[in-house]
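Take a look at the structure below.
Excluded from the complex is one protein chain; the other protein chains are retained at their positions.
Now for chain A:
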Amino acid sequence: MNSGLWVYLATSPLLWLAGTLVVWLAATRIAALSPGNPLLNPIMLSIAAIAAVLLLSGVQYGTYFEGAQFIHFLLGPATVALGIPLYEKLALVKTNLLPMLAALIAGSLAAVGSTVFLSHLFGFSPSVVASLAPKSTTAAVAMAISSGLDGDPALTAAVVVLTGICGAIVVTPMMNAMRIRDYSARGFAAGLASHGIGTARAYSVDPVAGLFSGIAMGLNAVLTSLIVHLFL
């Protein structure tokens, strides 16, 4: 390749914005080849491909993010957009109000509590513990919580995505093994434990699971930002 052209393009936001979109479209096509396989997660495939390109070419993450920030920015309006399925399926939500409330409180305490306990057990520094604590909530919210607790928002972002991928991979086989067939309960657990990535997975399995996953993700963002102070 013409190295002058590469230097010119590699420092422009356009290359990394367009590149992220192209990689994502390719990753979703690859994931669609085997729809039942949670290991072919398009988010994980995209991150691995882009990370490999950056490491091999020596391009800094900051340079990449100048282009990719336009996609990252949409996490905010996407969180607001979760209010729409909430509105559309209000009746279904109302009939499940008490189970949702119980699952929200129990799940949120379990998510933050188990993470803080385990990271102390493994001897991580207070800053890393604070960065990990909100990892079940959606990226924008987790980063805000982490920086409020003197954590490292960049580490939080990465761990949030890993937690989401982990949840998206384990939720279906785990729920099947537990013989749980209630898709409202399955979806709620997916969204609570693994936010938007779990929700994307839940929508691909069942629309009711997707709805409850989106609600759980929103509610857990609120509750985690309140209860995290109990543990740290």
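Assume a contact is a pair of C-beta atoms (placed from the backbone, for glycine too) under 8 Å apart; a residue touches a chain by one contact, two chains touch by 3 or more; residues count from 1.
Operating definition for what follows: contacts and distances are computed from a predicted model.
Its record in UniProt calls the unshown chain "Holin-like protein", which is the match among "histidine kinase", "Spore coat protein JC", "Holin-like protein" or "High-affinity branched-chain amino acid ABC transporter permease LivH".
Remark: the omitted chain is touched by one listed residue; of A:21, A:40 or A:232 this is A:21. Of A:10, A:130, A:192 or A:205, it is A:192 that touches the chain left out of the display.
Note that of A:9, A:40 or A:71, the residue touching the chain absent from this view is A:71. Chain A meets the missing chain through residues 20-21, 23-24, 28, 42-43, 46-47, 50-51, 54-55, 61, 64-65, 68-69, 71-72, 74-88, 90, 95-96, 98-103, 105-107, 110-111, 114-115, 118-119, 122, 124, 128, 132, 135-136, 139-141, 143-145, 148, 154-155, 157-164, 166-167, 170-171, 174-175, 178, 180-186, 188-190, 192-194, 196-197, 199-200, 203, 214, 216, 218, 221-222, 225-226.
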